[in-house]
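Every protein chain except one is present and positioned as in the full complex.
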Amino acid sequence: MHTEHSIETSAERQNRHKAMEAISVLNALKEDFKSPIHSMGYFYDLFEKVYCRHEPLHEGKAKIGTMCIQIPSEIIYALDAVPIRLCNGFYTDDEIGSDLLPQKSCPLVKATVGWFASDNFSDKPDITFSPTTCDQKTKAGTIIESFGHTVIDVGFPRTKESEESRHYWRESVKSFAVKLSKFQGKKLTRSNLESAIKKVGYAQSLYHKLTEFRKNKAVPILGVDMFLVTNAFFFDKIDAWIGAVEKLVAELEQRVSEGVNVAGKASPRIVYTGSPPIFPNYKIPLIIEQSDAIIVADETCSSNRMFNDMVAVDEWNLYDMIDSVSDKYLKACTCPIFTQNDDRIRRIIQLVRSYSADGVIYQAFAGCQVYEMEQRSVLAAMEREGIPTLYIESDYSPSQHGQLTTRVEAFIESLKNRKRMKR
Amino acid sequence: MRYFVGIDIGSTAIKISIADEDKNLVGHKISASGSMFYKYAQEALAELLRELGIDEKEVVYTVATGYGRKLFKEADENVSEITANAIGAQQAAKSYGNIKTIINIGGQDSKAISLDAEGNVVNFAMNDRCAAGTGKFLDVVAMNLEIGVDELSAYHFKSVGTPLSISSTCAVFAESEIIGLLGNNHSVEDIVSGVHYSIAKRIVKLVKRVGVKENVYFDGGPALNDGLVSAIENELGHKIFVPEYPQITTSYGAAVLACDAFLSESES
Partner (left out) sequence: MTKNKFTLRRAINNMNLVRFRFWFQIVAFVLIVYGGYVGLDLGDKLPTFACVYNGEGTGGKCYAGMLQHDLKHPIDMFMGYAGYAFLISLGMFMVWFWILNKGWCGFVCPLGTMQDWLTILREKTKIRYSEYSWANRGKIKSIKYILLILLLLLPVMIANSVFGLPKLPNGLSMPFCDICPGRMMIPAFTGHFNQFYIDFSSKTDLVMTTLGMIIVGLFLVGSFVKKRFFCYFCPMAALQHIFSKPALLKLYKDGAKCTKCGDCYRACDMDILEIADDVTSKNLVTEDCTLCLKCVAACPEEGCLEANFAGLSIFESTKEGFILRMAMDQHKENHAH
């Protein structure tokens, strides 16, 4: 019995591979844990829609691709466009990028470059802005341009303490605003920027509410679910995201009053930091939470950092609002591309204290020079503070699963032992 | 009339092909190997000859191949499956074109063979250590899903969701994964599709080791499964040729070899 069938195009194959990666993570989130959250359904459906069925979300709107966290989304929203963070977590795209970048490169950059090379987007960016953060992201810009995309570099300083560097970034942002303005054919006004700042600020305030719940002894939401919610902000319609998170906050309040705990009583509380876990590369967070630990806080640019610092304006006029927006993205930024990293160390310690964490898991991508180099100072600081820390390297390939699981499980068991000893 | 017999004694099944002097396939038979495959092979051959109305004496040359070839002492010659498969493929696909790459998924192993322009084997790769990516795996899957192996194809094409990837590399562990998926109410269609893609990915990796060159030929029992064929084509990005009777390609090749051998001997 012969069934007629046609062969997939390479774009279809790529989509299917990505869909398969995505669905397996989503299924793990939905099925592997106890006490599922009803409101998370919105997010599971959203990711399935975008990454499995490849449906576009932003038809008819200008889509502005951003290569890192530092491109101000407030300005993009003010100019009536949609910011889409392009940091990519797919192994499928990583493999494509592997042919185009040196072997030892960061998988995130490889995946992003691979994605652009395949030019297979459900919501294709009309223009992309790339801040000059780490070496690999910086050089990726021209490589991506060679595939026929428009990439604009936005100068980002490698130091942030000095007057010049702060001034430099403010000028960079102004220049970015001017270029985007021209591209959109719209002007930045007091009213639209104020609206955008307040809207993004409101979204951030919702995140703050969510994350407060994780300080409780009985944690009502998993770390992987939080990662999913924050990852959704990369590409979702902001109003829809806000609506969904409002419902999530309400449900979590309910769960807290009922004492619902998604972890076990003795589950060690973990602060997760390092190279950003971007959907579907949730390998390590999943391993952590499947090994009976709970991620209560994180210090990553794909999650906590997008929401932690809010724009503070003194005089609600255009000149001050733009500077406030610039400052937000630079001064508190803990990206390892900076020369000094004390802010990051202090932040991790503060998170450990305020979330009553038992340990820190510091994950660096193999090939991420800056996170790998920071390992020494961070680990030394953690040791001084008496905070048990695990350092692991990983990349996007599915083959390491066994080794990673062993290491993570051993660490979590040692944390459990410590807790028992303390009692 | 002179006839030539090719007998492929596999671990799962015995395949017999009979060719005439023009190397055309006259008849074939597939039967289970069982534990006493030597005895069953003889019985199967006798039965096939009876069905075709061919007298034993008309069989002038027999070539054995496959796992159990050396034990079939009645054969005039025995050859490796690689050689037999290569010849069988080229012969079976004569009208289609020049075969340069062969994918074979058997009951308990899988192979990839690369041929040069003249049809000689230049490279080959094999997975004979593990059941994952073989016919056995499909049997296990079908059993767990409580469907027939011959129904797998239909389920594959009915799948509308995303194929569910099976992450285990081992067939034994994959079984528990599948049971888990069923337990979480995932559809049989998506599971079947996922299994096919899991096998396809593995096979494509194997084939890429020998190099993919036009035209690609796919044989072995699992090649009857159109769903699997589609999955492999999608992973490969390439059309593949599946013969009418994919299980017997190797035995057919053995029969063709028998014909060549006899004719060259008689000329000398």
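Annotations
Each chain carries a letter (A and B) given by its place in the written order, and its residues are counted from 1.
Methods note: contacts are C-beta pairs under 8 Å (C-beta built on N, C-alpha and C of every residue); 3 or more make two chains touch, one makes a residue touch a chain.
Keep in mind that this is a model prediction, so the values were computed, not measured.
The chain not shown here makes contact, within the complete complex, with A. For the chain missing from the display, the contacting residue among A:Ser195, A:Gln290 or A:Thr405 is A:Ser195, taking the whole complex into account.
Taking the complete complex into account, A:Gln204 is the one of A:Ser181, A:Gln204 or A:Gln369 that touches the chain left out. Residue A:Val256 is the one among A:Leu57, A:Ile127 or A:Val256 that touches the chain not shown.
Residue positions on chain A in contact with the hidden chain: 77, 80, 82, 161, 163, 190, 192, 195-199, 201-202, 204-205, 208, 212-213, 237-239, 242, 246, 253, 256, 308-315, 317-320, 323-324, 327-328, 331-332, 343, 346-347, 349-350, 353, in rising order.
What we mean here is this: only the chains that are shown with their structure count from here on.
Per the touch definition, chain A reaches chain B in the complex via residues 1-3, 5, 7-8, 10, 12-13, 16, 19-24, 27, 30-31, 48, 52, 398, 401. Those residues of chain B that touch chain A in the complex are listed here as 153-154, 157, 161-165, 167, 181, 184, 186, 194, 197, 226-227, 229-230, 233-235, 237-239.
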